[in-house]
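I am attaching a structure below and will ask some questions about it afterwards.
The complex appears here without one of its protein chains, the remainder shown in place.
The first chain written gets the first letter, and so on, giving A and B; residue counts start at 1 in each chain.
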Amino acid sequence: MTETKKTTIVLFSGDYDKAMAAYIIANGAAAYDHEVTIFHTFWGLNALRKDEPIAVQKSFLEKLFGKMMPRGANKMGLSRMNFAGMGPQMIKHIMKKHNAMPLPDLIELAKEQGVKLVACQMTVDLLGLKPEEIMDGVDYAGVAAYLGDAAEGNVNLFI
Amino acid sequence: MTETKKTTIVLFSGDYDKAMAAYIIANGAAAYDHEVTIFHTFWGLNALRKDEPIAVQKSFLEKLFGKMMPRGANKMGLSRMNFAGMGPQMIKHIMKKHNAMPLPDLIELAKEQGVKLVACQMTVDLLGLKPEEIMDGVDYAGVAAYLGDAAEGNVNLFI
Partner (left out) sequence: MTETKKTTIVLFSGDYDKAMAAYIIANGAAAYDHEVTIFHTFWGLNALRKDEPIAVQKSFLEKLFGKMMPRGANKMGLSRMNFAGMGPQMIKHIMKKHNAMPLPDLIELAKEQGVKLVACQMTVDLLGLKPEEIMDGVDYAGVAAYLGDAAEGNVNLFI
């Protein structure tokens, strides 16, 4: 079979380390010529947020969620050993020493390699995120589009 | 190939938001005529609990676990931004505004669409849950049954 292989990842988690795992697998798969899609839903959407505050009209609850959620990949916490926010800095320090790519670079690389980044429209709406707050080059889609990709996929992961 | 596609989800998590993701994918897959199974294990079993207390004989530890674990989908917490229990209410309020289905309705819909709901017998026993406490229409099975479904599956997820 010379068919293109497909890797489809649902990124649900808003943790820096889990998002790193997702993007490392995605970049690896893209390097092996898989067609790769990362479908960002719920807290995983935070990886796609721009890191500066954007002026948009929001309801009270939307504002609250917007404030409480990290603005972009670089501000996400760890799933464990977060140490009140010190953990991510420690991991980033170690990663630098080992020449490992930080998450924002992994996302940039994924884009360059043609990984399709999708934001789940339903959870974008639920969390009150506005398109202006989301990085460029992201598609918006729903569960039907996800299933279309996943049903043909070789590697399907929920992270 | 015109074979029926299969989606098999292990729901391990007892978080409201993760269970929502599982049931949204399951309902989507069922709508596209996949054969769908959700295999509930460990804390994911809480989604299948009846919401009223049921009088059953339990050991001390079983009683303790029973008390500490949420009774049913509506009482589950969020994986993040739970805010000591306020988070789920906030999410439910927002979902209502957006006409998104709450988890108990998603479970009802899944049943109506013929999604097979399975409770992992081993973890039912470990957590001291009794059949009387679990909603009707649920199958009980083990890892062998899960693997039988998953090995033929198109979409396999662990949530």
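Methods note: a contact is a pair of C-beta atoms (placed from the backbone, for glycine too) under 8 Å apart; a residue touches a chain by one contact, two chains touch by 3 or more.
Just so you know, these numbers come straight off a predicted model, no measurement behind them.
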For a quick check of understanding: of B:Met90, B:Leu109 or B:Val143, which residue touches the chain that isn't displayed?
B:Val143
Where does chain B touch the missing chain, residue by residue?
10, 12-14, 41-43, 61, 64-65, 68-69, 122, 125-126, 128, 142-144, 146-147, 150-153, 156-158
Hidden partner sits against chain A at residues 5, 7, 17-18, 21, 24-25, 27-29, 32, 34, 79-81, 90-91, 93-95, 98, 100, 154-159
